[in-house]
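All protein chains but one are shown at their positions in the complex.
Right after this comes subunit A.
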């Protein structure tokens, strides 16, 4: 009887999606709910949690280190988008051109950095951006007669190191996204444009960029998410969560510092909720502005 029930065509789909429902409830809905409620509490080890209303949130407004973390994450997100959209797109178009030699080789080579873990990549870049004059970046600067720079001690130079790491790891992957987008553009569009006497630049701006819009939106969406949630890169580059003057502190880094290092679980949960709201607002605005919702699915 039970078997007949479970095997019926009406019930089977629910059996199939059941594991998802369980994981979703237990490991997403429940923690998210407890995050929301923890955000309204002061939690001290060994004591009953206290309800403190909006205290954690009002505290944030005056917390300069938190505001610094928000600024860092936001700047990082914007700059990764500014770098990791146009260049990979251009590289994809160039590598896709009929004039390109050794296309497959370059595709694979550009992809290699994405295979490394942040731990390994962060370690390599930390030592390449070392402050001694023999480190790779400083010996490169030396070629132009420039003085060695203490990259990881300054705000701008620290960000240069962070962004170089991100660019190195993700250019190849984003290029592949754009390459798969290019495959969807019908060749006839370009042929028709050639007949009308369009230049290569005109074709790029009038056909390629508009036709790549879905891919671009996708890459922007994941970059917003990844940029705002960045933490381990900073952790590895500065060998810990305490960069000088918090130049490398991110929102997730601050959440980790408060929740795990300082045991302020309530405050950390509130930081998490703010991050969630920021990510949602930016992404929904972006998707609305680019018209993703109008098309339906």
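We adopt the following convention: a contact is a pair of C-beta atoms (placed from the backbone, for glycine too) under 8 Å apart; a residue touches a chain by one contact, two chains touch by 3 or more; residues count from 1.
As a working rule, contacts and distances are computed from a predicted model.
Note on the omitted subunit: UniProt lists it as "Carbohydrate ABC transporter permease", one of the names in "Carbohydrate ABC transporter permease", "Glycolate oxidase iron-sulfur subunit", "Biotin-independent malonate decarboxylase subunit beta" or "Nitrate reductase-like protein NarX". Across A:44, A:180, A:202 or A:288, the residue that sits in touch with the chain not pictured is A:180.
When the full complex is taken into account, the listed residue touching the unshown chain is A:168, out of A:57, A:74 or A:168. Listed for subunit A, the residues touching the missing chain in the whole complex are 7, 9-10, 12-17, 19-21, 23-24, 27-28, 30-32, 34-35, 38, 91, 94-95, 97, 99-102, 106-121, 123-125, 127-132, 134-136, 138-139, 168, 171-173, 176-177, 180-181, 184, 214-215, 218, 221-222, 225, 228-229, 231-232, 236, 239-240, 252, 255-256, 259-260, 265, 268-269, 272-273, 275-276, 279-280, 283.
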